[in-house]
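Take a look at this one; I'll ask things after.
All protein chains of the complex are present and in place, except for one that has been dropped.
Chain nomenclature is as follows: A and B, assigned in order of appearance, with residue numbering initiated at 1 for each chain independently.
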Amino acid sequence: MANRVAIIGVGQTFHTSKRPDVCIPELCNEAVRAALEDAELTIKDIDAIVVGNMELFEGRYHQDLWQVDYVGSYHKPGFRVTTGGTTGGTLPCTAFFCAASGVFDVVMAVTFEKQGEGDSRAALKTVADPIWDRWISTGAIGTFARLGSWYMKESGATEEHAALVRLKADKNACLNPYAHLKLNLKTVEDVLRSEMLVPPLRKLDMCPTSEGACAIIVASEQKAKKLSKKPVWVKDWVEVHNEARYNRGDPVSLENLEKAALTIYRRNGITNPRRDISVAEIYEPATWAELVWYEAYHFCEKGEAFRLVEKGITEREGEFPVNPSGGVIATNPIGATGMIRVAEAALQIRGDAGAHQVSREVKRTFTTAWGGSSWTVAHLLSKSVD
Amino acid sequence: MSGKEATAPYIVQGRLYVPYFNYYGALASEFYRQLRDSKKIMGVKCPSCDKVYMPPRSVCAVCFGNLNQLVEVSTQGAVLTYTVIHYTYSPSYQPATIPYAYGIIQLDGADTGFCHLLGEVDLDRLSIGMRVEAVFKDQREGNILDIKYFRPVQK
Partner (left out) sequence: MDKKASPEYLGTPNLLNLPFNWSAGPYLGKWLTELRDNGKLWASRCPKCQRLLLPPRIICGICQVRAPEWPDWVQLSGKGKLIEWEKVVAPQMNPSTGKIEPEPYIHGNILLDEGVTFQHYLEEQDETKLKKGARVKMVLKPRHQREGLVTDILYFRLVQE
């Protein structure tokens, strides 16, 4: 039986499209110092450090080597984890594994992306298999456009519903000091005026390319109780991977998302997610993904997600807040994005999220990360240890 | 694949060709500005460890302190160790044609050594402890090759 673990500190940088004032290790250092300050610890209290990002975006490799001074891993154990778009979701899991195993008491996870240093779309294409289909691969925008047109046909949702998701994201992001895009959008028309990329996907339906970093500090039960006034307990986590080539004819691949959510629900007695979870912070790179994935995560019945949005159920002050931080549509430093979900959820449980804190009591949170081939990582955090 | 006819290996020749632009950050920008504009070499001082690091960095690995105090170091120093390169591997990644020498050089006023090219020197007469000085490029661009190489101190 593994030890129980808790998150005892979180830190993130502000986000923007370009940070010429810092090199990559310096960017990470900002998040590390913020997390240490939040936990009221010094680097001496950290036993091991795990780092990661989705490589390719900066053209710099073996980043763990260059980060040593800056993340405080000098003469300390640790390793680098990189699982593509899910890196930010996998990295907290890695820290949880380290602390739960009993090998380390206090573990820090640090992740970042600095997308302004490269050509993100060319970098993403290098993920494709060079022997097989790199020659004919396309980008991410088409994927989410397809998701949108498929969903409109399946459910009867309209572009206005996607616009409502964008409005919610912006309203929340404007309250979040760390968020990237803060556009002060007022109406559905403000969103629908945005440039069309691939119908029905508009520029504002898609996440930005951001630079930023995030760090969290994880401790074993004994240490967490000793070191922290407000430990956030990690109840469960799951990573769902599939084979990369999904030539199965499905226009939309939701299998992994559903599997991740249902595994967490089953293992933790969650029978009605909207009742049993207080806040969700999900990885949604596009408005249409947020809608479709509500259904994949069983937040509602199939074909009903747009009704939730219509009724404001997932607003910050709604019955079931989703992404009170403004989410990925407002801020996407790819390698850090998944971990920001976890950090934001921990702040919501502690009541420390600030202006974008939900007013209801937050007992349990559900967080996800998502990446290539629809890989999905999910975590369940809790206010109480039991 | 014992007992079976081996299949001829199938190789796909490919290339990665992706351009990036990496920022130095505020501290290293100042280092390169001094190098480019004033032919000065700066180190950074860690007050609590009482060490001057060259090249400069904004965090001390040992004490985890934030470093921001740039101090000028000499353009002369001593060779701590060296090596001579006799093969060509990838011209686009090699800064000189063979044979050429790399040295780890500790500049006067710095507590650490750093790697650069050694030039205007008989490669058979390199020695540890040899005194060298920086030779700067005329057209400097704000990168480490604004120092062309280090050569034996001219007396």
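Heads up, the rule we're going with is that a residue touches a chain if its C-beta (ideal position, glycine included) is under 8 Å from a C-beta of that chain, and two chains touch if they have at least 3 such contacts.
All of these numbers come straight from a predicted model, not from anything done at the bench.
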item	value
Which of B:R15, B:H86 or B:K155 contacts the chain that the document leaves out	B:R15
Per the touch definition above, residue among B:R33, B:K51, B:K137 or B:R151 touching the missing chain	B:R33
Residue among A:K76, A:R134, A:R307 or A:R360 that touches the chain left out of view	A:R134
Hidden partner chain, residues of subunit A it touches	20-21, 59-60, 119, 121-123, 125-126, 130-136, 138-139, 141-142, 145-146, 150, 197-198, 242-243, 245, 247-249, 251
Touching residues on subunit B - with respect to the absent chain	7-30, 32-33, 68-70, 90, 92, 142-143
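Here is the rule we go by: only the chains that are shown with their structure count from here on.
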item	value
Chain centre separation in whole Å, for subunit B relative to subunit A (CA means)	38
Contact set on subunit B toward subunit A in their complex	12, 14, 16, 18-28, 57-62, 64
Residues of subunit A that touch subunit B when the two form their complex	19-26, 29, 42-43, 56, 58-60, 68-70, 72, 74, 117-119, 122-123, 126, 130-131, 134
